[in-house]
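Removed: one protein chain of the complex. Kept in place: all other protein chains.
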Amino acid sequence: MLDQVFFVGLLASAFRFAAPLMFAALGETVAQRAGVLNVGLEGIMLVGAFLAVLGAWWTGSPWGGLLLAMLGGAAMAGLHAFLSITLRADQIISGIAMIVLGLGISGYGFRLTLGAMSPAPTIPAFAPLKLWGLAKLPIVGPILFGQHLLVYLALIIAVALHVFLYRTRWGLDLRAVGEMPAAADAAGISVQAARYSSVIFGGAMAAMGGAYLSTAQLSGFVENMVSGRGFIAIACVVFGRWSPIGAVAAALFFGAAEAAQVRLQTLNPDIPYQFFVMMPYLLAVIFLIFLARRSRMPAALGVPFMPPR
Amino acid sequence: MNALVNLLGRSVYAGPALAGFGALFFIGLVITVAGFDPIAALSALLSQSLGSVNGISEVLVRTIPLTLTGLGITVAFRARMFNVGGDGQIIFGAIAFVGCGLLFPTLTGWLLLPLAVIAGILGGAVWGGIAGILRARYNASEIIVTIMLTYVAFQGLAWAIRGPLQESSGIFPRSEAIPEAIKLGLLLDGSRLHWGLFIALGATVAVTLALRYTSFGYRLDAIGESPLAARYGGIGDRATVILSLAVSGGLAGLAGAVEIAGVHGRLHDAFAEGTGITAIAVALLARLNPIFVPLSAAMFAVLSVGVGGLQRQLGIPFPLVHIIEGIVILAFLVATRLQRDAVEG
Partner (left out) sequence: MAPASVTAPKPASRPVLELNGITKRFGALAANDDITLALGRGEVLGLLGENGAGKSTLMNILAGLILPDAGEILIEGRLARIAAPRDAVSLGIGMVHQHFMIVPTLSVAENIALGNRTLRPLPLDLSGVRAKIRQITDDLGLPLDPDAATARLTVGEQQRVEIVKALSRDARILILDEPTAVLTRDEASGLFDAVKALAQTGVSVILISHKLEDIFAVCDRVAVLRRGRKVHETSTKDTDADGLVLAMVGESITAPAARRNSPPGKLLLELDGVALRRGDGSTAVDGVSFDLHAGEILAVAGIEGNGQRELAEAIAGLQPPEAGRIVYDGKVHTRGTRTMELRRRGLRLVPEDRHAAGMLVDKSLRENQLLSHLHARRYNRAGWLKRRSAARDAQTVIADFDVRATSSNAVMRSLSGGNQQKMVLGRELADGLRLLIAAHPTRGLDVRTIAFIQRQLLDLRDRGIAILLISSDLGEIWQFADRILVFGGGRAHGPIGVTETTPSEIGAWMAGHA
């Protein structure tokens, strides 16, 4: 029954599913705009998901978990930044190391702590907001006013990043660093500082995405729960043409696809559900095909910069 | 930093040595911080993996798919193509192998086994080749495409073994057993070690020779080092990119076929868990030199088998294996970087 209830539920879910992608894609957009490629988002998101659960349990509040997650993400990204920027090592291989490390650290840490407890502890989680009863409004209610606080936070960050990139001096300097670091360096900008801060910001954001998964969308950590979202987030950056608003739009698209996929399963019980589960992944591939030519990536992306001195 | 580089500049081996010790240090740190004794862990790991005939044979069993997939990753890496989706190619190759075997059960083994193995290789090659085509024509990142295709392959496998390929009794999610004719016999009774070991070693020799002495190998290196110079030299970069990922996928597909033929005998969920990712660490540790891949694969096999013992005896969680893989990759990065600085400076 593709009626109003269906679509309203779909769109509301779209935001919910899109949130982890939004965080990760926004962070990666900034990092890539500065010229550094971080393919290790999957690993950082996993670490964020785990640390959020751990921190929430420790402090009794999901905000404690969020903070711990962000610190962990920043730390991992800091390592990637050190390898990519100071050591000027291959950014892709460093990112792959982050994926593997994140998988290991999250699994290892989980099994040593919460996973070893029985019965499994309850984790304080974020609850969806019900903004002044507006959530009860028909149609727009659940979609716009019934989301988790973190979803609104992601949207606010998106707007803030848009302003930052295009309407501030720091944003201008950052864009120059990603396009032609030699010019930025000759103009007196510290390419290193810009890149380090962008990458670390990106890591903290990716970890926030993971934290959302384990303390808002679901309540608890399951090993490997990120399931490829870290890579889809990178596709969102490309699809969004390296702009914050574009990244959010792309993430929403995927969120809608994931929400649709779940619903389509129940609507079409004769088609094996596995084909629906495949949909978001195939969609990511299709994204890359159709949007690769037209977009312009930051010219210095992935290329280490060495000041001539 | 400069003083350190000058020190390392004295010897080309200093960089890898430093990175190696650093890796061991951090691994020990991770174990200690969790409250375990690293020496006990090391001895448990070694005793589990190398302390018995059974252990060693298990290590060799694990080495086979790691070698084949690692060779595949190496081939792609030479052209600077990052094949992160080895697992998907393994699955697709295994499905093609089993499908072929179940389709022609009456053919004699001499015909069916090579046929099914070729099907397996082609299955993996197609799965890798798709990423190659998308990269060559649309500049789509092969990292993302291969990983996405891996998730698709997982779902495809899950469906196949519950659907068209499911065994006739219909109880478990697994395929019918493959005909005896295409199973790889055991090398050592009482173990799981099978003839696939020779396939892996043979592939190692073949890939080593191919990379050094064929024009295909040269094209890979040229594209990997300077796509522009390769283009100007008349080397079709599109064709080479596609071929590199197809060959890479084909080797992974072969790994999948060999795993089914030698170990599992049928398809089921999660039969090659994580091989594709570990193979990346294998290739990097082997410094992208195919002749060292079996040795590197054996080391990771020791790790993989040994960690099971760590979990059982000491309670150290299995995901430690991934932490170690990550540290190994980082050590490789640091070592090559320091080496390059030492040579240039």
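Structural remarks
Going by the order they are written in, the chains are A and B; count residues from 1 in each one.
Going forward, contacts are C-beta pairs under 8 Å (C-beta built on N, C-alpha and C of every residue); 3 or more make two chains touch, one makes a residue touch a chain.
These numbers were taken from a predicted model, which means no experiment stands behind them.
Considering A:P119, A:G188 or A:P269, the position touching the chain not shown turns out to be A:G188 (whole complex).
Only one of B:G35, B:G170, B:G190 or B:G234 touches the absent chain when the whole complex is considered: B:G234. Although one chain is not drawn, its touching partners on chain A can still be listed: residues 163, 167-173, 175-176, 179-180, 182-189, 296, 299, 307-309.
Contact residues of chain B toward the unshown chain are 213-219, 221-222, 225-226, 228-236.
The rule is simple: only the chains that are shown with their structure count from here on.
Taking each chain's centre as the mean of its C-alpha atoms, chain A lies 28 Å from chain B.
Residues 39, 83, 87-90, 92-94, 96-108, 111-112, 115, 223, 227-228, 231-232, 234-235, 238, 272, 274-275, 277-278, 281-282, 284-285, 288-290, 292-293 of chain A touch chain B in their complex.
Note for the complex: chain B touches chain A at residues 30, 34, 82, 84, 134, 138-141, 143-145, 147-149, 151-152, 155-156, 158-159, 162-163, 277, 280-281, 284, 317-327, 329-330, 332-334, 336-337.
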